[in-house]
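With one protein chain removed, the remaining protein chains of the complex are shown where they sit.
Chain lettering (A, B, C, D and E) follows the sequence in which the chains are written, and residue indices restart at 1 in each chain.
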Amino acid sequence: MNHWLTAPILIPLIGGILQAFMGYAPIALRRTLAIATTVLMLVAAIVLLVLADDGSYRLYAFGNWQPPFGIVLVLDRLAALMLVMTAVLALFCHIYAIGGTDESSRQFHGLFLFQLLGLNIAFLTGDLFNLFVAFEVLLIASYGLLMHGEGTSRTVPGLHYVVLNLAGSAVFLIAVGMIYSVTGTLNMADLAVKIPQVAEENLPLVKAGGMMLLVVFGLKAAILPLCFWLPGAYSNATAPVAALFAVMTKVGIYAIIRVFTLIFGSQAGELAGLGMDWLFPLALITLTMGVIGALGAASLRKLVAWQVIISVGTLLAAISFGTVAGTSAALFYLLNTTWVVGGLFLVADLVDGQRGSAQDKIVTAPRIANRTFLSVLFLMGAVAAVGLPPLSGFFAKLLILKSAVTESDVAWLWSVLLIGSFFTLIAYSRAGSIVFWRNVEGHIEEPQKLTPSLSVSASALISLSIVMVILAGPISRYAEDTAAQLHDTSAYTDILSKPMVGEEK
Amino acid sequence: MLDRLSFPQPYLSLILFAVWQFLSDGVSGASVVMGLVLAWMIPQLTRGFWPDPPFFARPWKLPPYLVLVLYDILVSSVSVARLILSGREPKPILVSYPLELTHPLAISMLASTISLTPGTVSADVSDDRTLLLIHALDAESDDEVINAIRTRYEARLKEMFQ
Amino acid sequence: MELAFAVVIGALTASGVYLMLRARTFPVVLGLTMLSYGVNLFLFSSGRLVTGGQPIIGSAETYSDPLPQALVLTAIVIGFAMTAFVVVLSLRSLADNDNDDHVNGRVPEQDRIPQEQEGANT
Amino acid sequence: MSLPLVVLLPFLGALAAPLFAQGGRTAIAVISCVPAIIGLAALYPHWAVLADGGIVQHTTEWLPALGLSLSFRLDGLSLLFTLLILIIGLLIILYARYYLKPHENVGKFYALLLCFKGSMLGIVLSSNLLLMVIFWELTSLTSFLLISFWTHKKDARRGARMSLAITGGGGLALLAGILLIGNIVGSYELEDVLAAGDLIKNHSMYPVALTLVLLGAFTKSAQFPFHFWLPHAMQAPTPVSAYLHSATMVKAGIFLMARLYPALAGTEQWFYMVSFTGMATLLIGAYVAMFKHDLKGLLAHSTVSHLGLITLLFGMGTQLAAVAAVFHVINHAIFKASLFMAAGIIDHETGTRDMRRINGLWRYMPHTATLAMVAASSMAGVPLLNGFLSKEMFFAEALELNLPGLWAYLPPLVATLAGIFAVAYSARFIHDVFFNGRPVNLPIFPPHEPPRYMKIPVEILVFACLMVGMFPAFSVGPLLYAAASATLGGDVPEYHLTVIHGFNLPLLMSFVAFFGGLLMYTQRQRFFDFHARFKEIDEKAVFEAIVSRISDTAHTVTAYIENGSLQRYAMLLIVSVIAVSVLPLWDLGIAIGSNGLSPVDWPTLIGIAILVVASLGTAAMHRDRFFALVLLSVVGLLVALGFARFSAPDLAMTQLSVEVVTIVLLMLALYYMPSWTPIETPKGRRIRDILIAGAAGIGMTLITLAMLTQPFTSISEFFLENSKPGGGGTNVVNVILVDFRGFDTLGEITVLGIAALGIYAMLRNVDLPPPPGDGQGHAWTRDAYPMMLQQIARPMLPLALMISAYIFLRGHNMPGGGFIAGLITAVALILQYIASGMSWTQGRISIRYHNVIGLGLLFALIAGAGSFAFGYPFLTSTFDYVYWPVVGKFEVASALVFDLGVYLTVIGATLLALTSVGRLSPHSAINSTNYKEGS
Amino acid sequence: MNPIAEYAIALLLLIGGFFTLVGAIGLARLPDFYTRLHGPTKATTVGVGAIVLSSVIYFSSKGQGVGVAEVLITVFLFLTAPVSANILAKAAMHIGVPTTDSTRGNTWDQ
């Protein structure tokens, strides 16, 4: 049993606890410790990525209890990928936050680290109920983070976000109860074994439970018609929080990938491919809604928030194919969109800081300071988000387009995705040209200073879209291996027979 | 320093020790040890909430008083039951009872006694703690209520506290 | 017994859902609490209903399923934390919206006039 | 290796150029020339191979998963375009050096220009179709930035966005088309695709693929009906227009048609789509060019027209037509680039491009005028100039086109008509600018010749016009042959590059065009009057209006759907859950599983009835908030009783304690809120909600019923068996919580702690005015801390601690545990706050609740991490039995430390949350005077 | 089981049930809040006390040792019931809950 598996959990947990104690310590100390925690977490994630790349499943049984009885962490390529993706995003968001956003509440760093804790648990856990707990950890921290900052604008969207997620948690529990009541187990590997054996009379319960899980994950992922909480919540959050939230919808997507390939995947007998026939059209409608929202967005933040929904639709469309190609394309796209959208939220905030009362609204305003720098960042972000060459978004989109196989899938996906890209392009070019180019006389009283922590973190996230092009080969190889590993569920269920500490000979 | 090791509230410690024995369903070696530890530790932890021990002039008067109250509760419960079941309209009265007791604990004990014994409920204590508002469920007059309480309970409590 | 129990969960769910769909924060919070009661009972009952089979080793001949009980205990605690948060959030919303407790921050324009008449009645 | 280098160099140059911005325009211009010069040098050694129809190929693997490789191909066709791009590019760089003003952002300009050049080279040199698409979209992007170079100009921004939308959108269509072709062929490599022409053309998806590819080509090459972006791209600085309109951007679409000619051409679909589009574009461009008063507008529409001509030639599908098309590509690039440069010079020197004001420039700048007149003549198709040659070939091919019936007359007619217009607008360009009286109101007066070096590019190009026009075989023969052969895939038809082929029908058409055009020009006023009857459409404005309309509509639609109403979002969520469960539940029906129903006892039934009444009552009575709260308490109490009734003592206790804390919290909030909920206005909404709630309730009832009556086995046997021997406790629920699933519990207390921290953070600096009295209008009582309550509250604390200790210590074996114990302690402390107030109680608690939470989590963590020391996984518990005299045998379990963490976290979190709310009250700041110690 | 214990248990149970019921009847039937306040504070407390006592005897006589933890419940109720009554009465007086017509004397202004 490799203790490294607990690192992504223990590091933010310890960091978060320290922050809880240090509420009144000098801010420099709190920042240093907090950033150190995030950096350590990134290191741990990279170690796990290297470990996971041998294609095996690593098991960590808490309390040394054999699965399915105890809670286990399972490290595979997918988990490692999600961990690294999150850690990278988190580091830059965190660096951005110490540029000043963290000052308005003493709890910021604690909440931030706890948020990461929840995310990491979610990616690693091999237990359905523990996934619920992980969701709750990351949600409660996200509630706190969402409310972070001065002003009153975020309260109502925050309230909506919280209430909907509470309802979602209730549905999650109902689903867990239904599935447990038939299978008598919570371990995902064990579920994968038990689900195909479910008796005929019990199928409706499991089916309904599985579908409810899909709704819950869909709510987190912000799939239509469950996506409307997102634009308000994200666009009103402070920038590093909104940027970090780029990963929040991905948790829902992760859960869909994990649960619906492992438990309701191709080997699930009667229940194989549960819900996937619903997912594809919904994904395309979500994508369309995202594009419409982006076209109608009145501020850069709203635009980026709708971009989140566009990417959710795109991702889920590919995932719904249930194929290795679809999943691997989705994973590549996932990395791209998470980082780029995170970066775009930061850029929107930087722009906001330069424009006085015009904020980030897509309206005419006096010429901004640092225009070249910011407009280049915005341009790159937009190009990567829309999926134009030469940045990574294009390759991601290409992979997704190519993952469609049947004629009707091709027709629907291609037309929606490409026409969607076209209108997204119009939305971005309109927004960028108005915000950066269409100026009126006057000048901004006190533009925000672009301190290194602000500009470095924003540009770093955006620049990842270049790094991803350079590393496109290895990354797509990794994504493909990950998808292949995912779809070979029998290897996952082997963790049930791995020996515990003290048993191995 | 020494008071950090002492029993700051002897009565409390005693009660706590007894409670622990109750909770442990009887006295045993383990329950005595644990009871002692807790009877010492808890008052230490809560000393801020209760820095001074309550003052009893004649603490030995307390057990007979409690027995008296218990007896009254049992006996007069029946009369209230009879009233409730009889279907007769009760004749309630609100009485302002002039207190002779002054200590808050004593007043509280009196008020509690009044409430527990059937037929009367102490509804309020005046801000200056000189009057007690009593609601009697079924009584003929103020004096009846006042006299009963004065002689049966308040006198005994006075002995105990003053 | 199972039918009666099922009806309880149905009633809790229905009330919770109805309250959750109200327009003010307070009933919504009540609804969420109610819903979580229902969900907890449901999750609890996924181990089936057993009388006198408390899972304390040595206290009974057959035990009820302890796992759902443990899960529900976790769920109750988490639910409590969440409820506390949403209660306070509704207070914050009240403060940020000029003492309006509408879930959307402000009473929508079209609802405003009748609402004020309503206030006069109560 | 040289091919990737040719493509890469401009990009490197783009990175380098801004670094030389300090050195001024000349330095940057010189640096910017380097990539092209090296590129030309690098290509030179390949000429021998190419002249023989050979191919230079370079391939590097990149993303095999995508079928995307870094493969480049140099053949005659790509060489032709490469040369045009590089050579004209060089001239443009030189020209721009003088065109741009010193204060302008020259670094940015050259960087963008070089990026654009690199992208163009990428298109023409890519041998992988996906790679080509990448460069294709890059040209859209870079041209967007070039056109909008003067970002302060509204027209520049609009023109740029319009061109981005059209060409970028076309690029997306092209991408789809290429992907389709890739699917058909199984490869994106050019050689595979070109070899699979028959396969593609016979495939059922061919029409779709063809349409998509042509959409890409037509948008890029400004074919009708996508032609309108091009004239607006002249908002760019003239060097950019000259480059875009002559050799590059617009030629990309043409190049694409040439490149894929063997794979896609030769079918009916191709013929009709391409030739008719070309014809329409040819005519419309030529017609509109005539009426443009803007010098560059005239040229831009002329470009459209000539692109239509080339497209038409490709559409004809004959080999000779293809040759003519390639030839015209060269010729048009040369004369159009020079014309744009000349126009730029005129603009530069006069300050305007309005031909109504620019007159008689011959007098002021004869040298420039001469150059422009030669180039314009070439555009008009005057013999001995290059434009004439390819136009003759075009006329010849137009006559060859075998259309059925009267349609056969259409191509020659259109060709001639377009020729007439071409002559007319060329004549206008010459006469109206350089003659036609004196200048009117020029911003710069008098104009004079531009700097010497600014004219050199024009001179070179005009010289080329003459050379090609007079010595075609000598000057472009080999290049044309190589390009044509590459286009056609090897077999080049017989053709003759001579100046005059003798007197034939094409020549007659040329005569008609020439004199017709001159006639038209002399009668121009009539045509202008006729044209003036039609309202001029500003496509930018239309485009802008459309985009605004789309944006507004999107905004309206979004605002309608995403209307900010929690009720709607919640309704959608619930309806979704119901919707996805309906089908499975339909299968289920009212299912009573094989275990059947167990008997009921009536006390439980009555309890259940009360529970149902109280829960429905809460919903029904919710408007009276306090009443609803009381009813909710009843529900909570009965749920706890239910847990006890069905064998879950731990749950009963937990539920009870949580319940009361929740109720207290709700009351704390209710204090600030209205005590009544107003009636919701829409009655239909309530009915709808009742239906939804009813459906949810019925659904849950059915699910529960089915679930409870099914037999099942679970993993819990293991817990029951191992609880005592493996976990050291007889309370299996507690052992699961602190041991088997201790990680859940760690998460759970973390949630609790975070919630409290979040609550604390959320309420800082919140200012809520407390209501002066209750909902009925009574002022609050004076007596905040009733004496009797204070008296009872004091002993309650130690007593409760005692009970907590008891519940805590026995939890591992009996109902209880850290969580319940923590809540009891917390509730006892809350009682102190209620009885004696914030400041009194806070003054007696010396530890901050943040730290209690932290401590609790730390204890749990340490208890869990202790096992690391023994090489066991996190949270592995251990226990042992110890014998002490007097005390006897007792158990020591590490899980108890974990539970202590739970205990502390619960206390800290609960109290932090409640006191954070309590602190809002204005009274909390006032020291309680009501209670005096020992009085 | 010892028959005396059996009798005692049964008797205490019935007494407990009786007083609990009487308290509830009082609560349901009596005319105003202040009169209803009497029911729970004593009858019910006494009722629960009796039931708890029967439990003590029941389990003690089952031969599993003497269990007296239940007594704490009664003690606790006796301690708290008057306080609850007191503070509820204060609340009622504050709100101005009316007394029944036959009541003599006046509530206090809060």
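In this section, contacts are C-beta pairs under 8 Å (C-beta built on N, C-alpha and C of every residue); 3 or more make two chains touch, one makes a residue touch a chain.
Here, contacts and distances are computed from a predicted model.
Asks: Missing chain's UniProt protein name, "Hydrogenase expression/formation protein HypE", "Binding-protein-dependent transport systems inner membrane component", "Multiple resistance and pH regulation protein F" or "Amino acid ABC transporter ATPase"?
Replies: "Multiple resistance and pH regulation protein F"
Asks: When the whole complex is taken into account, which chains on show are touched by the absent chain?
Replies: Per the contact definition above, the missing chain touches C, D, E.
Asks: Based on the whole complex, identify which of D:I803, D:L875, D:A893 or D:V906 touches the chain you can't see.
Replies: D:I803
Asks: So one chain is hidden, and I want to know which residue out of D:L401, D:A652 or D:A706 touches that hidden chain in the complete assembly.
Replies: Within the whole complex, the residue contacting the unshown chain is D:A652.
Asks: Using the touch definition up top, pick the residue from D:A579, D:V630, D:I845 or D:A865 that touches the left-out chain.
Replies: D:V630
Asks: What residue numbers in subunit C mark contact with the hidden partner chain?
Replies: 51-52, 54, 56, 59-60
Asks: Touching the hidden chain in the full complex, which residues of subunit D are there? Just list them.
Replies: On the subunit D side, contact with the omitted chain comes from 602-603, 606-607, 610, 613-614, 617, 626-627, 629-631, 633-634, 637, 640-641, 644-645, 649, 652-653, 656-657, 659-660, 663-664, 667-668, 670-671, 770-771, 773-774, 780-781, 783-784, 789, 800, 803, 807, 814-816, 820, 824, 827-828, 830-831, 833-835, 837-838, 914-915, 917-918, 921-924.
Asks: Please give every residue of subunit E in contact with the chain that is not shown.
Replies: 6-7, 9-11, 13-14, 16-18, 20-21, 23-25, 27-28, 33, 36-37, 39-40, 44-45, 47-48, 51-52, 54-55, 58-59, 62, 67, 69-70, 72-73, 76-77, 80, 83-84, 87-92, 94-95, 97, 110
FYI, only the chains that are shown with their structure count from here on.
Asks: Looking at chain pairs D-E and B-D, which one is connected by more C-beta pairs in contact?
Replies: Greater number of contacting C-beta pairs: B-D.
Asks: Report the chain closest to the protein's overall CA mean, measuring from each chain's own CA mean.
Replies: Minimum centroid-to-centroid distance belongs to A.
Asks: Return the distance between the CA-based centres of subunit A and subunit D, expressed in whole Å.
Replies: It comes to 16 Å between the two C-alpha centres.
Asks: Multi-chain contacts only, two chains or more: what residues does subunit D have there?
Replies: Answer for subunit D, listing residues that touch two or more other chains: 564, 566, 570, 574, 700, 703, 707, 712, 714-716, 719, 740-741, 744, 748, 751, 754-755, 758, 762, 782-783, 786, 788, 791-792.
Asks: Where in subunit C do residues touch two or more other chains at once?
Replies: Answer for subunit C, listing residues that touch two or more other chains: 20, 25, 28, 40, 42, 45-47, 67, 71, 74, 78-79, 81-83, 85, 89-90, 92, 103-104.
Asks: Could you list each pair of chains that touch, in label order?
Replies: Contact pairs between chains: A-C, A-D, B-D, B-E, C-D, D-E.
Asks: If we count contacts the way the header does, which residues on subunit C are in touch with subunit A in the complex?
Replies: 16, 20, 25, 28, 32, 35-36, 39-40, 42-43, 45-47, 67-68, 71, 74-75, 78-79, 81-83, 85-86, 89-90, 92-93, 96-97, 103-105
Asks: Within the complex, which stretch of subunit B touches subunit E?
Replies: Per the stated touch rule, the residues are 19, 22-26, 73-74, 77, 80-81, 84-85, 87, 89-96, 111-119, 121-126, 133, 135, 137, 142.
Asks: With touch defined as at the start, can you tell me which subunit D residues reach subunit E in the complex?
Replies: Those residues of subunit D that touch subunit E are 774, 776, 778, 780-783, 786, 788-789, 791-792.
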